[in-house]
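Dumping the structure here so I can ask a few things about it.
What you see is the complex with one protein chain gone and the rest in place.
The block that comes next holds chain A.
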Amino acid sequence: MRFTHFFFLLYFFVFLNCKQEKIQLYKIEGKQIAISDSITANSEIESFIKPYRINIQKDLDSVLAYSLDTYSKTDGELNTALGNFMADLIYSEANPIFKSRTKKDIDMVLLNHGGIRGILNRGNISKRTAFQLMPFENNIVVVALKKPQIDSLIDYLSKQKKAHPISKLKLTLDKNYHVIEAKIKGKEIVNNQTYYVATSDYLYNGGDNMNFFKPNDTLYRLDYKIRNAIIDNFIKLDTIKPVIDNRFTQIK
């Protein structure tokens, strides 16, 4: 009897008590704390990071090649030594991969001027240089295009009047920026032929308003990063000495 009473009473009190003591949110304080050099670094975390950092620095700074001069994407009008170097290396590094998979050759390469994010300094060249030139994770793709889209591509280049890097395409404009010569691998561009254009997945997806890659016959994803192609090319070369040539010019 007593025991039941006890529980009854308890339940009653608990019920009352809860009603009275319902927890409620009554104040919110918000602020932002700057992570500045006035905060001491946690030494355990710091020493955990250290071996990773040293390993990356060692790898990034190991010398792969030598650059004969300083090359910037702004040295030149419609083609620059640095842009030519980039487009040509995409051809030379990606073509063997593309050929081994498809038994076909890449016909031309197109990159974008804005995609070159750094300069090539005279002197020793390391992986860090490749990260500076190409910090993004873009991959090389090869797109199968027919003449109408190649024509739009050429039209785009003539209207942009910019040194978008190209390889294996020769383009000459008159003083009004009209195309007077356009050849791929030294040949006229003809109907019914499929042209295999190597570019970045960024541009393929319409980056820099390059809207001529779609529709297309086929898209080949090489799963090969542009930066890795640059690094592979640095490893192969002793001395880097690209030049401005006549691949994309204007007759004034």
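One rule holds in what follows: contacts are C-beta pairs under 8 Å (C-beta built on N, C-alpha and C of every residue); 3 or more make two chains touch, one makes a residue touch a chain; residues count from 1.
Criterion: contacts and distances are computed from a predicted model.
Per UniProt, the protein behind the absent chain is "5'-nucleotidase"; the candidates were "Succinate dehydrogenase, cytochrome b556 subunit", "ABC transporter permease", "Lipoate-protein ligase A" or "5'-nucleotidase".
Only one of the listed residues, A:Leu60, A:Val190 or A:Ile235, touches the absent chain: A:Leu60. When the whole complex is considered, the residue among A:Lys27, A:Lys159 or A:Lys175 that touches the unshown chain is A:Lys27.
Remark: the residues of chain A touching the chain excluded from display are 7, 10-11, 13-15, 17-18, 20-37, 39-46, 48-49, 52-53, 55-56, 59-60, 131, 137, 201, 205, 221.
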